[in-house]
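Quick one: the structure is below, questions incoming.
One protein chain omitted, others in place.
Should a chain be cited, it is by its letter among A and B, assigned in written order, with residues numbered from 1 in that chain.
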């Protein structure tokens, strides 16, 4: 199957078979196989509107290992701030329209990868993913999502790690648990975990405090995935029930959507929820589950050192898989 | 003809034939021709005192495509702030003298490219181009101007685009028009447009409001170019006359030189000049002219969406040509 030239904005645009094909190629690449330099001479623009360690490292190094070159650009910092909306009179901060920036990058590069977090002031706006949507609209080359309101590259790495440690994911019990964090964070990884686990037919539980529901768009999509793939989706606030029998525990903190823009209020609500931390007592309820997290991960805030340093912890493997799955993805889209 | 080892600080240091030679090589490179890796193993330092999207991308990717490697340095941000003046007691902000920085870079790299905008407080100082001048003074390797008070790489891309769309530029009517912008911007691209269009024998009109004259140094140089190349130079504030019969309209905003350092006052003057925007009515006066701009470009401020989205718009082609002309330039200077 050819994925050549396609965007990778969300895994929902890809079939289970297509995603599995990418993961299978990643296995081969990890083993040192695959063609030597499938992207020889090719260029990839990496647009970072937000910080990055793993994403930056794995994309830049991955392109080098594939024979190409990645150029890192930070609009608003070392490049010009950009306007994504059509038809506006650009007399504000933005010096450049996404329409121009994207079309120019497409003349230079073979693909564009974008990290652009929400602004966390108004979810109704954030959920439109305005920057990525605009870039994808104007781009004539593949656009890759490096985290906006979903994080599909992380999904691939997560699913690869599940496959490595649990074998066939179908019908395995996947727990996505909310955890406390001092700030109200992006829902992207949580949305993504719900999407990919259901896409691969797992029995999925989302454990979150009341008021911390994910956007219905993603819950519905996950529900449809589950239906199509023979898995299931449960949303609960019952910690004990959620952990019981889980095969894989995935932790993530996120801000409460109804409070976007009112973070001081949300902080009060959140302050009572520190007991969601992943600890040894909770892990004992599981079916000897593996634990993972997308990193960065605050220790003794989201997870205790005891769990993070136990053999169950898979987050370093998951991070490593970022490199392999992204190389497979780039080989497929740009190759 | 050999350009090997020369600086590229301004196109005025080069003959028409030398510039045409670079553009002809760029045509070959754009077609996929030219030697495969003329800069194999070579290094280029990119010094960015100011932000960049296209310049950064095209130089970094260009070096990769030529077989070399570019290192991006941002003095004052991720590298040390620098002092360009001789003989000073360095007890202020600058940790490093340009004399040392330049000589060290020359030991490491095969060339140095520099972006350093004016400070916009005192044109008498800015017009000395102190940082670039100092770097060129101490450098033993080719120094390339990536925009200071002129922007010669943009000139090459502009002229290439004119050649692609109008054929032989000689005696074609080139209009450089001032436009409004919320800030008082650099005159570099305007100076450069005047230089390159006259250098290639075009009939050139500079349209600007009273009080927005370019530095006489560039107007005089353009006048001499025109004389030598059989073209002409007109400076006017008559919008209608300027547009009439034009073959190529090039827009740029810049700050009024007499007001450098008194930007609040200048802003009042500029506020009455929004009607200089490039719009469809003005374009109708032309000889079916092409329109371009150096980017970034504020839509509906400098140019209406209607013109920017019309088939006359050439700015994406011009931006693409940055890559090709710079690769040709690098091959000639460092090859």
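Methods note: a contact is a pair of C-beta atoms (placed from the backbone, for glycine too) under 8 Å apart; a residue touches a chain by one contact, two chains touch by 3 or more.
Bear in mind that the values here come from a model prediction, so they are computed numbers and not experimental data.
Participant: Just to verify: which one of B:43, B:182, B:211 or B:335 makes contact with the chain not shown?
Facilitator: In the complete complex, the chain left out is touched by residue B:43.
Participant: Specify the residue from the set A:35, A:57, A:236 or A:287 that touches the hidden chain.
Facilitator: Going through A:35, A:57, A:236 or A:287 one by one, A:57 is the residue touching the chain not shown.
Participant: Which one, B:3, B:53 or B:101, makes contact with the chain that was left out?
Facilitator: Hidden-chain contact among the options goes to B:101.
Participant: Which of these, A:297, A:314 or A:333, touches the one chain of the complex that we don't see?
Facilitator: Going through A:297, A:314 or A:333 one by one, A:297 is the residue touching the chain not shown.
Participant: Please identify, in ascending order, the residues of chain A that touch the omitted chain?
Facilitator: 48, 51-54, 56-58, 60-61, 64-65, 74, 77, 182, 295-301, 305, 315-316, 319-320, 323
Participant: Residue by residue, what part of chain B touches the chain that was omitted?
Facilitator: Touching the missing chain: residues 41, 43, 45, 69, 71, 73, 75, 77-80, 83, 86-91, 94-97, 99-101, 103-105, 107-109.
Convention: only the chains that are shown with their structure count from here on.
Participant: Please work out the Cα centroid separation of chain A and chain B, and write it as a whole number of Å.
Facilitator: 40
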